[in-house]
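One protein chain omitted, others in place.
Going by the order they are written in, the chains are A, B and C; count residues from 1 in each one.
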Amino acid sequence: MPIAISAQFDFQLDQPTDIILQFEAAAIPEQAILSADTQLNCAEIARVPAHDGVGERVLFQAQGRIEVSYQALAEVNRLVPDLSNLAQLSPHDLPGETLDYLLDSRYCAADRFQSFVEDEFAGTAGGARIQAIEDWIARHFTYEPVSTSTTTALDSFVERRGICRDYAHVLITLARASTIPARYVSCFAPGVNPPDFHALAEVFLADDTTPGGGAWYIVDATRMADPSETVKIGIGRDAADVSFLTSFGSANFGDKTVTVTRQAG
Amino acid sequence: MPIAISAQFDFQLDQPTDIILQFEAAAIPEQAILSADTQLNCAEIARVPAHDGVGERVLFQAQGRIEVSYQALAEVNRLVPDLSNLAQLSPHDLPGETLDYLLDSRYCAADRFQSFVEDEFAGTAGGARIQAIEDWIARHFTYEPVSTSTTTALDSFVERRGICRDYAHVLITLARASTIPARYVSCFAPGVNPPDFHALAEVFLADDTTPGGGAWYIVDATRMADPSETVKIGIGRDAADVSFLTSFGSANFGDKTVTVTRQAG
Amino acid sequence: MPIAISAQFDFQLDQPTDIILQFEAAAIPEQAILSADTQLNCAEIARVPAHDGVGERVLFQAQGRIEVSYQALAEVNRLVPDLSNLAQLSPHDLPGETLDYLLDSRYCAADRFQSFVEDEFAGTAGGARIQAIEDWIARHFTYEPVSTSTTTALDSFVERRGICRDYAHVLITLARASTIPARYVSCFAPGVNPPDFHALAEVFLADDTTPGGGAWYIVDATRMADPSETVKIGIGRDAADVSFLTSFGSANFGDKTVTVTRQAG
Partner (left out) sequence: MPIAISAQFDFQLDQPTDIILQFEAAAIPEQAILSADTQLNCAEIARVPAHDGVGERVLFQAQGRIEVSYQALAEVNRLVPDLSNLAQLSPHDLPGETLDYLLDSRYCAADRFQSFVEDEFAGTAGGARIQAIEDWIARHFTYEPVSTSTTTALDSFVERRGICRDYAHVLITLARASTIPARYVSCFAPGVNPPDFHALAEVFLADDTTPGGGAWYIVDATRMADPSETVKIGIGRDAADVSFLTSFGSANFGDKTVTVTRQAG
C-alpha cells in the first residue's frame, strides 16, 4: 500500500548561514519513490549523497526566511521477519562496513553499558536480545518531549523518558553494548503521534535465508511505526548524522507540519 | 628518508573475547610501505578495510595471552604546504564525503564551541584559523597522562591538559566549530616522546593548486610529529574509530613498546 | 533608600506533592525588613531556617493550584568596599564555617579549573583575582536563557552564555579554583532586566578593618545589581540550595511577576 508523505517547515536566518537539510525519502532498493516534489525558496543548492550513501543532503548558504515543502508517494518492499530466531554475528564474521556501528558515537556511548546488558539481559543473544532490549525500553520509558540537542542515550537511560530520538539512542546503545551493530534511521511512518519526522533503530543480524549473510532490521522501541510501512530518509551512527536541519550558525525555527498516511489503492 | 617502525604489545583475555586491532601502517598513495611483517599468536583472523578505507582492521575471537609484533619500513611522500594561505570551503562546496567530519562525534561535540571560536579566533578563517587554534592549544595545554577512555574534548578543554589523543580531539572540535571538516589520525612518527602510538588531526582546506579542489592536511597541536615523516595507521571521526585495541569484553593490557626512527639512506 | 519588592507566582500540582519555597527577603543584620506580607493559599505550612540560617524555607504538601503573593519593603545597610585591595585568606586562616564554600558542589565543580585560573589570571590574588574573573566573564559571556536545571558551571564555561544563575555559578567555580570561598545568593535587586528573581555570588576575603578578620562580599558578573541595593533571599553552595521552588514530584509552573523598585524617600 503506497504511503503519502507531506512535510512543510520554515526557519529564519538573520545572517548568511550554511545549512544542511536531509528530509526527503531515500531512493533505495527496499522502497520505491513513486513521485516526489521538493520546493525550497533558495536559488543555489548542492545535493550530495548522505551518510553511507542512503538519501541525499541538500546544502546551501542563505539569509532570510527559508521555506521548505515536500510531497511524495512511496511504496515499501521490505521483508520484516520475526527477529527472535535470528542469530548475531561475531565481529570477525561481520562485513567490514558494519563495524563502525559497533563503536561509540556522539549520543550512543555503548562501552559503559556492558555490565548492564550482561546483567539485565543475561541468557539472550541476537534477535532475542534485541527484543528483550526493545521490551525493556517500552516497559520502563515514558514518551515526553524533555530532550535537547545535547541529550545522550546515557541521559535518557537515567531519566527513562524522551521522544523517538531518545528511544532509538538507548536501543542502539544497548545493542552495541551487546556486540550487535546498530544504527539510527530517520524516517516517515504512518501512526506516529504526534505526526512528525520519526526516528528508530536498525540492527544487523544474521540473515537466515543466506548462509553467513546478514542484514539490517528495523526496531522501533516507541512501537509507533510498522517496519513494513516505514519510509527511510537516511541513516547514521546516531541523530548527529541525520538531523533534518543542521545549521552552522544561529537559525530560528518556525513552523513544521508533517503528515504521513496510507493511501488506499 | 625511510621511517623504520617497530611495535610490540600484549594483552590477556580471561574469557573468549572479540577483538578489533588497528596498528599497521596503511597502504595509501601518500606513503609507500617498503616492507612489513606482522606476528600475532592467533590462528584465525579476519582483515577488513578500516574507517573510510584507510588501513585495515584485524578481527578475531580469542582467549589467553595475545602477543602482537609488527615491523615495517615506510616512505612518506606527502606534500606539506604552509596552511596559513589556504582558504576554507563552504559546506555546499565541500565534497559530500567530507561532511560527516563537520558533525559531532563521540569525543568531539563541536556544536557547543561556536561562541568560543567566534570570540577567541575572530578575524581568522581557513588555514589561518587552524594555525590560531593550534597555537592556542600549544600555549595553554600541558602534556600529562590524565585522560581515560571517557575523556572528551570538552573535558580536556576545561582541564587544559592531556596526551596526543586529547590535543587532537580539542583541535578537531574547534575546527568543526569553525565549519572546517576535521578528522582523527592514528599514526607512527619519529620524535614522539615518550615513544608510543601517536595521534593528530587532519583538516580539509582548499587546495591552492586545483581550482575548487580541497585536500586533507595534517596538524599536530602537540608539535611532536613532522607531517612529512608521519606514517598513518588509520583515520576516524575521533579516537573511538581508530583505537589500536577495541575489546568486546574485559582485556588486561600488558606491555607495549613502540619505536619509530628515521633510517639513514 | 528603601527597596520595594513585589512577587507573584503560581503553579499547579496534579498530585499531593511536597514543596519547598524560599522567596522572601531574609531578616539579617545587613538588611532591615521594614514591612512584609506573604499570601499563600495553603492551609498548613511549616517554616524552618534556610541554608546556614539565612532566610526561611516554607514547606507544605498540597494539590491543585497554588498561588503565592509577596510584598515587602527593605532597607539595605551593607558596606560595599572596593575589592581590589582585599587579600584572600589561606585555608588554615579561614573561619571553619567558610571551608565548605571552597569545596565542589552540584553545579560548581571547581577542582577541574585550577589550570585555567592559574593560566588566565596569573599574577592576581584576593579581590584583584575576583575582579579579574568578574571582568573575564563580563567580556566573554552573552546573557541568553539557554540553561536548564541540569546546566553546570562547566557547561556555561564552554558555551559562554546563560542567565544570572549561570554567571554566578561560573564566578563561584573560578573563585573556589583560586582557593577563595564563594557562595550563591538568591536576591531581589532593582535594575534586573528582565525583572525576575536574581542571583549573584559572594566571596570571602580579608576584612581590612579587622586584623585577621574576613567577610563576605557580593559580586555580580552580570553587572545588573548594585550590591548596596541588593536584598538577599538566601544563600547556598549553589542554586541547588536556594531554589525559590523545589518540588518533590511534578509541578506545572504558571505565571511569575517580580518587580523591584527604589522607593523615593
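Everything that follows uses one rule, which is that contacts are C-beta pairs under 8 Å (C-beta built on N, C-alpha and C of every residue); 3 or more make two chains touch, one makes a residue touch a chain.
As the structure is a prediction and not an experimental result, all values here were calculated from the model.
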{"item": "Candidate in contact with the missing chain, chosen from C:A26, C:V54, C:A109 or C:I137", "value": "C:A109"}
{"item": "Touching residue (missing chain; options A:Q15, A:N77 or A:T142)", "value": "A:T142"}
{"item": "Per the touch definition above, residue among C:D14, C:E75 or C:D93 touching the missing chain", "value": "C:D93"}
{"item": "Chain A residues that touch the omitted chain in the full complex", "value": "112-113, 115-116, 119, 140, 142, 154-155, 157-161"}
{"item": "Interface residues of chain C (partner: the chain not displayed)", "value": "18-20, 44-46, 48-51, 57, 59-61, 90-96, 99-100, 102-106, 109, 111-112, 114, 149-150, 179, 240-241, 246, 248-249"}
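Methods note: only the chains that are shown with their structure count from here on.
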{"item": "Copy pair chain B, chain C: interface residue numbering same or different (half cut)", "value": "same"}
{"item": "Whole-Å gap separating chain A and chain B, where each centre is the average of the chain's CA atoms", "value": "29"}
{"item": "Between chain C and chain B, distance of the C-alpha-averaged centres to the nearest whole Å", "value": "45"}
{"item": "In chain C, residues with contacts to at least two other chains", "value": "none"}
